[in-house]
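Left out: one protein chain. Kept in place: all the others.
Chain IDs A and B follow the sequence of writing; residue 1 opens each chain.
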Amino acid sequence: MSGVIEGGWEFVIAAYTVSALLLGGYATSVFLRFKKEKARATNEVSG
Amino acid sequence: MNALFAAFRKDLLLQWRGRTQMVAIFAFGAAALLLFSFAIGPDSSALREHAAGFLWLGLLLASTLSLAESFECEMEEQALEGLLLLPASTRALYYGKAIANWAQLALLGMALVPVMVVLYDAGTLRLLSLLAVILLGTAGLSAPGTLYAAMTSQTRARQTLLPLLLFPLVVPVLLAAVKATSLVILGDPMEQYRPWITLLGAFAVIHWSIGGLLFGRVVED
Partner (left out) sequence: MRASSARPIAFVAFGVALLLAGSWWGLAKAPGEVFMGDVQRIMYVHVPTAWNAMLALTFAFVCALCFLFTNAWKWDNRLEAGMEMGVVLSLLLCMQGSIWAKPTWGVWWDWDPRLTTTAVMVFAFGGILALRAFVDDPVKRAVWSSVACIVAFVDVPIVYFSVKWWNSLHQAQSTPQTVSSAFHWPLRINAFGILFLWIGLVGLRARVAALRRRGEMAPPLTQKRPATGRAPITGGAV
């Protein structure tokens, strides 16, 4: 390893974007699944 | 102890009765080794250098077939339930089968060595060292392999699940066995063989222990 790495902001942005997308996407999927299962459960009990 | 010997005898007998299948699995392994050489090309020095890797990859692929097959007959006619009704501990059943699988894999490994020697010009005179690697490496494959084969043979996607579960787990075996075999074939100027063998041994000890502990839960009803 020699010297200073110049710039590289695009990699930083890529890393943070990937993190946000993956975590956000997973969180959304969990929320949606939760909503779906909740709705199905209440339907079965009441309907 | 008697139960263990009985279980081991039973599985050995089953293997003997299904020996044509064993020949087919050997043929599969040999074919894989051939295919690897096509993938690399006819560069004999490159082939020799990577011969150990090819041997163990071929053996690993063939092991999924033989491990899966070891539970085939238990799945027919509810034979597994029948075994569990016997006054033998599940631990004895596990070790009996795991040892039989180990023997089969070791035999397979030894049978593939001449194929490797011929295809990749990868001969060696250090046969005992090579045997040690094969014995310890296949021991490392057999213990978790038997545990997982017991699970996957009862599922729907059995053929895909066994390699999917087993391969990540046995990465240390692959690394260590390939390295040790490579040192045996290509020479070991810095005496690195022993630590790799120790790693294989440690892996085997750990997985044979936890396999015996957990097998009971895997096959219980």
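The definition used in the following text is that contacts are C-beta pairs under 8 Å (C-beta built on N, C-alpha and C of every residue); 3 or more make two chains touch, one makes a residue touch a chain.
What you are looking at is a predicted structure, and each value in this text was computed from that prediction instead of being measured.
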item	value
Residue of B:Leu61, B:Ala132 or B:Leu165 touching the missing chain in the full complex	B:Leu165
Those residues of chain A which, in the complete complex, touch the missing chain	1, 3-9, 11-12, 14-16, 18-19, 22-23, 26-27, 30-31, 33-34, 37-38, 40-41, 44-45, 47
Where the unshown chain meets chain B, residue by residue	144, 147-148, 151-152, 154-157, 161, 164-165, 167-169, 171-172, 175-176, 179, 192, 195, 199, 202-203, 206-207, 210-211, 214, 217-218, 220
